[in-house]
Each structure stands twice: as structure tokens, then as C-alpha cells.
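The complex is shown incomplete by one protein chain, all other protein chains being positioned as in the whole.
Chain lettering (A, B and C) follows the sequence in which the chains are written, and residue indices restart at 1 in each chain.
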Amino acid sequence: MGKPKLAVWKFASCDGCQLTLLNCEDDLLAVAGQVEIAYFPEATRGVVAGPYDVSLVEGSITTAEDAERIQRVREQSRLLVTIGACATSGGVQALRNFADVREFTSVVYARPDFIRTLDTSTPIAAHVPVDFELQGCPINKAQLLEVLTAAVQGRAPRIPDHSVCVECKAKGNVCVMVAHGTPCLGPVTHAGCGALCPSYDRGCYGCFGPKENPNAASLGRRLALIGVDELGLQRVFRTFHAAAPAFETESRSHDAQVDG
Amino acid sequence: MTHKSTGDRLLTVDTLARVEGEGSMRVEVRAGEVTDVQLAIYEPPRFFEALLRGRSYLEPPDITARICGICPVAYQMSACQALEAACGVSVPEDIRLLRRLLYCGEWIESHALHVYLLHAPDFLGYESAIGLAAVMPDVVARGLRLKKAGNTVMSVVGGRSIHPVNVKVGGFYRAPSRAELEVLRPQLEEALEDAVATVRLVSTFSFPDFEQPHEYVALRSAYDEYPLESGVLVSTGGRSFTAAEFEDNITEEHVARSNALHARLAGVDAYVVGPLARFALNRDRLGPASSAAADEAGLGAEERNPFRSIVVRAVETVYAVEEALRIVDGWQGAAAPAVAVPPRAGVGHGVTEAPRGVLYHRYELDDEGTVLDARIVPPTSQNQRSIEADLLRFVRDRLDLDDEQLTHDCEQAIRNYDPCISCATHFLDLTVDRS
Amino acid sequence: MPTSEALAPTALDAALLPRPFRVVATRDETADTATMWLEPSDGETLRFAAGQFTMIGVPGRGEVPISISGDPREPVLLQHTVRAVGDASGALARVAVGDVVLVRGPFGTGWDVQRAAGSDVLIVAGGIGLAPLRPALLDVLAERERYGRVALLVGTRMPDQLLFVDEVQEWRSRLDLEVLVTVDAAAPTWRGRVGLVTGLLPVADWDPAQAHAFVCGPEVMMRLTAEAVVHAGADPSRVRVSMERNMKCGVGLCGHCQLREHFVCTDGPVFDYDVLAPLMTVRGL
Partner (left out) sequence: TVIGPTVRDGVVVHAPITSVAELPARARDAQAPGRYRLSLDGDERLFAYAAAAQSWKPFLFPSRQPLLSVSPEGAVTAVEDEPPSYAFLGVRSCDLAAVAVHDRVLLDRDVVDAHYAGRRRSAFVVAITCSHPGGTCFCTSTGTGPHPTAGYDLAMTELLDDDGHRFVVRAGSDDGAEVLAQLTGRPSTGADTAAVDAVVAGSVAVMEPRAVDMDGVRELLRDNPEHPRWDDVASRCLSCTNCTLVCPTCFCVTVDDSTDLLGVTERSTVWDSCFTAGHSYLHGGAVHDTTKTRYRQWLTHKFSSWIDQFGTSGCVGCGRCVTWCPAGIDVLEELQALRQSPGGADAEVPS
């Protein structure tokens, strides 16, 4: 068996997740030794034609062209892995889903008529079947390596889906929520970052998206008790994973009070 | 199929490689004359300025970081500066230095990425750094080492290198101790050697003869420092204006083919921000090692050949490393990780030097700190006109080349600017139309 | 009984230290299930009691509990029958001759069929559950004269999911063993029985008043079967079932397999039904 062919695709995104691959400085050449980097415009001019064994897909679907293009990507890919918040839940640009896009366009562009875009930013899985979703904004380097390693070895990636709190406690952090009264989304957020924010004396802001079995409503009530107002609750659940169902439901539950 | 003739030609590159983001290029040649050059940014729009409306003034550093994964720190720095200005707060010196250190990390990482992984393969004739690694493993290893040093600085100060978590309006969530920064020293010392070696390497590349006439715009710091996190805007045309006067001097316009906005400097057609501009306007502010490296590389008072921007970028990398070392050495911890920034109604402007050049933010807040309006002008949209102007002249002089070579050279010319299309919305796709 | 060799405490490390085995033969049982025969690389025979399991895995592909499906009297080659339902089991079900797999164990309690000596024996298997029960049946057949009537009742979802087809055929031809097979659903060409395995209980020849039953299959199937056996008049303490829970260590230290007060890996996997009955009726215990 030859080396598996890897392709890296980009949709609406910041490039941070694919940069994570280039940031694997110690392992980049080892990865290149195990997989054939067949399509990765950010890193190489060379293009090897599909089909591809593994496609990493960054970014969300925000235009009709992209909705079409992702179908082509899927057709050419044996394994399709989405990387990052944009690709798995629509990303920060999914905030448009909560507003009027025409208004959005006119805020940014003098000639909104030049801009063609969809009303929503949607995750890749809303368009094509996805084999694995790697969460994070941006994704974690070690987790990306695990996903690639698993793909090379033909096994399922081992990415725990529990809360950030697990990592926080394993690291020996002091809980900022309990000890300092700092609002923290760690209890409902997917692990992977290594509990970065609490390690920096900050509450988690949920950039890895919802964990398995999240209870956002209860956390919302708890945050309210430590002083987060309705607008604040709507905002914390409506940022980098605004369109992830668990977070969207919770943020929308505050709409009435915020608007009223 | 190659035509070298003067006839009609159309060169296109649908997806420009080794740039950050997605864009395309199109060059049209009719009857031997270059009639049109376009750099189209088709990266889908993400509407950051709109989605910032209604958010808390404490959120833009985290939200705007997501505009660009390559230079998130630049967004965080410009946002903090603008928001602190809006609220009438300035940060103490220790916080300013810590920000500078974080920024140095981003410069080292971003410049190493561009020099080694994106641009050097052009000069050495490879499609990618991975291909290059097969023949020059030491060179690529050095580039990766350097890049990693930058990432390590960002991880220690900011928590991680992409979208750091430690930055907030008013300073940081937690300031590192002296001991925490000291661990960076050995890696930075190695990086200094690597950065100097990088200047030596890239100054041996062969560069096409090409001079550009554009006006250069960059920051000039109030301190005796090369500009990073603060300063006033100055230009080779003798202009000088503050962040607050940015929009009086620079306006953005929207062109049909692009999802990015083009910036214009009042009174001129095209201007340039980024390493060449910074260097020309701040050569006297380099540190000892970077200054010596610039001399050794034969750089004069200013550099007008955009192809030689790789040399300037390498010199700036030396500067960022020596500056990081200076800050680490002097670090005694911060009195407090952040200063309080109570909200107030008003408008604030911020300009800092992203690796690719001047990055401008403006926010208008109400008295509770809700963002009423936001404006962001990234470096790539400022450089876009210059890139196109350069391409036009560049192609005109090289019509004798076949399409493949010409396209390749055009791409290289675009990469001179290290265009970040994620910022300008995102990337380039080259179409050369000779038909 | 070789079940309780661990009289002196063993270190967790040793218990978690797998031994390499080499695959010497494989046989596809169904589309997703295969049997493999394994030879210990260190030459040390893995002796076991019917019903015990090992923790087994392909290197780097995780480790899962799998019952031993071989004959306790012929332990030189370790035999396992694995259904591919996920990553670890999928890798196992696809091993080829010559491959190395890592094995720890044996662990857990056995069927302990000897306690049925003098009585009727009812062995009821659902799907892959026949694999753990095969050694129990072989134990009975090896000393057939010690038992009363013996019946093997097998249910599978579809005809092509029956395990050990040739051997089942052989068993069918024995006069001292009643073999009944049923499937949940089948094409019209299927000439056998259709219906749940519990439907075989009234058909088989056994005496509830003194029979011992050994049941293995999906948890609901085990519960319904045990309930039906008890309903027919059997004493719950004479019904044994083999439970399945997540297991990481196999020696009661990792905590994953707990079923209320029981560590399924050490107190089980084979339990008396009277112990489990109250636990099997509560969802998600």
C-alpha cells in the first residue's frame, strides 16, 4: 500500500486550523514521510489529482459555490475530517444566522450588490457526510496529529469528548469559577485545549464547542447566580459555536429577555 | 502549449498557492499589450465588522483574532489599542512590553513561515518546503526551528500561538513571572543564530531587477524602537498622521471582482505597507544584531525591489528575536496583569504593525461599552493596488516568457507581499488572459 | 478449577502487562464474525475455565474483553470468536495468520457447569452469545453421563448469522443433545424456526423443577430468557447469565464495569440470575 494521500481544503475560515498542521514543527516532516501531501495550497504549489485518502476540511459553507464545491470534495475523499469550529459548527461567522445578512453586507461593503453570499454559515456536516469532526477554534495540534495518525493506521481517532474540567483538574488548576467567581464554560465545553483559559486565570469561553451531553441551561442558571446578566448569557453561548445546537438553544433562551 | 509571441494571452491561476487564504490572479494581454491585471479575492466574506455590532467592548480581541489565524496577535493588539483609546485608558510600561514580546513571537512565526515555507521554494525552484526538505534538510529544519521559537513565545505569553487566550482589553489575564519567561532564553538564543543565518541565506538568492515607485507607509514609534505595537503613521512621501486620522488619509473602496476592499492613500494611486515600508522608515531603529545583518546583506537606506522583501523580512526576524531577548532579560514581572478599563461612550482608533503591515481598527462604543460600529483595515487590502500595479509592469517586461514561466513568476511576485487573504477576506487566483 | 490462581495479590502492572500471541489459524463465521486460534509466543499455555474472558487487542488498536470460545480441555491454542462492532473488535475480527495480538488474562468467573451435575442442562444463546457458551457445552459433553437431559437453544437475527455452523450440525446429529435453532427473521427459503429464542423454551425437553440454565446474549435477551425460565418454574439461583460492561483492566481496579455493587470483571461476568434479577430491570444501572 502506498502512502495515503492527504488533501487540505479551505472554506470560510481564518486559516488557523490548517496552520495548525504547519505548526507541528517537530512532526511535520514525519507526517510528510507517512502521508503524501497531495493537495494543500497553503503549503505547496504541487497538486496531485484525487481521489484522496484523507481530506481535512477547514471552514464553513457560506456561498452557493462552496455548497457545490464541498460535494466535489466529498466525492474525491475516502475519509473526510472536518477541522475547527467553522467546519464543525459554522464558526463565528454563523453569527449571521442570528441576523439579517443584507444588513451585515451593507455594514462591511460599500457595494453590497457585488457580494454573493448565503444567509447562513453552516457546518460541513449539514451538506455532506463527515467521517470525523475535530473541534476547536483553533484545533489542538496534538489532537490533529492523533487524527492523522489514526487515519494512517486505519483506526478511529481517540479524542475524548468529555468536559474541559477533566483537563483542568488533571492539570491541577484552581477552578476559577468556584474560587474566583469567574464565569467559565468549561463544564459544557469539549476538552482538547488542555484547559488553557483557566490556566491563565480566565474562564473558558467555549472555543472547543459543546462536549458530549452538555447541560448548558444549568450552567446558564449558575452563571446568572454569579452575576452574568441576560445579555451576557446570550453572548457567551453565541460566539465561536453560536450555531452548535446545544449552545444555540441556550443563547436563544435569553433572546426574549434581551430584546424585551 | 506555449506561446511566446506577442499575440493575445490570458494567464489565470485559479487558486494561488502558498499564500494565506484564497484568491486568484488574472492577466489579460491584447495585441501584445497588458490590458488588465486583477487580483481577485474570492474567499467568502465573513462580515466581522457587522457581527461585532452589539457585542461587548471586551470581546473584539477574541473575535477579531478569528479574522486571521496567521496574525491573530496583530488583531488583538490593534483591537486592544483602539478599545483602550475609546475608553480613555492607557496601559503601563510593563504591559506594553509584554504585548511587544507577544507580538515579537508572532513576527518570528509569521516571517519564518513566509520566508521558509511560502517564499523560499520560489527562489530555490521547489513546489514546497517539503520538497525542499529532501535536498536541503538543514535549511528547512532551521526554518521550522525558528518558526517554533516564535510559536513558543506566543504559547508562553498568550497560552497558544493561534488565537492566544491571555490577551484582554487593559492587558493580560495573567502575567508571566520572571522564571516563566526565562525558560525562553535558550530557544531565543538559538533563534538569533538561526535568524542571522536566514539573512545570509536569502541574501544569496538571485532577484530579478525590478524597482517599485510606490509610497511607503509604516508606523514610527514614540520610543526608540522598531515599530510593533504603537506609533504614528509616517510615509516616504513625508506624511505623518495618527491612528485617529487614519480614515482622513486612507479610504477604502469596493471593487466588483473581489470580496476584499481596496484601500487608497489620499492623492496617490497605490501605496505599500509591510516590511519594505517599515524598514525604509525605521532602519535607524533596528537593534545591533538586525542592523548588522542588514548591512551584511547589503541593504541600503531603503529597499525598492519587492523581490528583495524576503531579505528585509529576514532582517526583521533578527530584530524580533533580539527584541524578544531584550524584553525577557529585563522582565521583572508585572505589577498587575491588566489595568481596569471601564466602558464609556466614544470612538477609539488603533494601529499596529502586523507582520504584513499596518492594521487599523476603529470602534464606536456606547456608554455601556456596546460596540455600535467597527471598522477594520488589514494590510493586504492596502497593498492590493500595489500588487496589481507591480504585476502590470512585471508582465509587460516579460511577455517573451511562455505562459507557464510567466505565471510562475507572477505568483512569485504576488508572494513578495506575503498577501494574507484571510485578512483581506482571503486569497488570490491568477488568470492571465492573452487571448 | 483454574479460576482462582490469583490467591496472592498480583501487581496491577503485571495484570495490565499483555502477552504476545501469534495467530495460527482463522475462520470466518459470519460476515462480521471470525474465530481465531492463537499460540502464546512465550510458550506458556493459557489455561481457563469455561466462561472466562481475556483482554485482547491488536497492538495499537485498543483492547477489549472477549470470552474464550475454545475447549477448556484443549487450551494449547487460545480460541476466540469476535464480532466486529467497532474499532478494536473490528481490527481483531480481521487478523490474519502470522499476526501478533496482545492478550491478558484469563479473567472472571466461569459458567461452572459442574454444579448442574445430576440435573437437566439448558444452554440458551443469542447471537454472539454462543461463543462464550461453547466451552460450557463442551464441558457438559465431555462428561455427558453426569447430566440429565441437555438442550442447546440458539437464536440469531438471520440465518446467516449462526456461528459454528458445522459444529452445530454435528451437535444436532447427537442423540444425547437436543439442538433447536430459531431466527428473528428469514427469507421464505428458510425452513427452520422463526421467532425469539424464548419461543424455544416450551418446545425443548427439560424439567424446570431441576434444570440448570446457562444464558448468554444481548442483555434484553438474557433478561427475557431468564424470566421465562424462572416463570416456567426454575429456581433463579440455578440460572446463570454472562453480563457485558465496559472493561478497561479486567481485575476490578479501573471501576468501569461496575453494576451497582458488582465488578462484572471479577464478580462476573457469569452471575447467578437471582443476584442480577433486580439489577437487570432498572434501565441504565
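Just so it is clear, a residue touches a chain if its C-beta (ideal position, glycine included) is under 8 Å from a C-beta of that chain, and two chains touch if they have at least 3 such contacts.
Note that the coordinates shown come from a computational prediction; the quantities given were computed from them, not determined experimentally.
Trainee: Would you mind listing the shown chains in contact with the chain that isn't displayed?
Mentor: So, taking every chain into account, the missing one touches A, C.
Trainee: Looking at the full complex, which residue from A:L21, A:A38, A:L118 or A:M177 touches the chain that isn't shown here?
Mentor: A:M177
Trainee: Taking the full complex into account, find the residue in C:V113, C:L152, C:L200 or C:C249 that is in contact with the omitted chain.
Mentor: C:C249
Trainee: Of the residues in chain A, which ones touch the absent chain?
Mentor: 27, 30-31, 34, 145-146, 148-149, 152-153, 155, 158, 160-163, 165-166, 169-170, 172-175, 177-181, 184, 186-188, 201, 212-215, 217-219, 221-222, 225
Trainee: Even though one chain is hidden, which residues of chain C still touch it in the full complex?
Mentor: Missing-chain contacts on chain C: residues 6-7, 9-20, 59-60, 62-63, 85-86, 89, 100-102, 244-246, 248-249, 251-256, 258, 260-261, 263, 266, 282-285.
We take it that only the chains that are shown with their structure count from here on.
Trainee: Quick check of your reading of the touch definition: is the inter-chain graph here a line, ring, star, complete or other?
Mentor: Graph shape here is a line: each chain touches the next, no loop.
Trainee: Suppose chain centres are the mean of their C-alpha atoms. Which chain sits farthest from chain A?
Mentor: C
Trainee: Counting only Cα atoms for the centres, state how far chain A is from chain B in Å.
Mentor: 25
Trainee: Averaged over CA atoms, how far is the centre of chain A from the centre of chain C? Could you give it in whole Å?
Mentor: Each chain's C-alpha centroid was found; their separation is 43 Å.
Trainee: Going by the contact rule at the top, pick out the chain C residues touching chain A in the complex.
Mentor: Against chain A, the touching part of chain C is residues 60-62, 86-87, 91.
Trainee: Which positions of chain A touch chain C when the two form their complex?
Mentor: The touching residues are 153, 155-156.
Trainee: Could you list, by residue number, the parts of chain A that touch chain B in their complex?
Mentor: Touch residues, chain A against chain B: 10-20, 22-23, 25-26, 28-29, 32, 37, 41-46, 62-63, 66, 91-93, 95-96, 99, 101, 103-105, 107-111, 114-115, 117, 121, 137-138, 193, 196-197, 199-202, 205, 207, 232, 235, 239-240.
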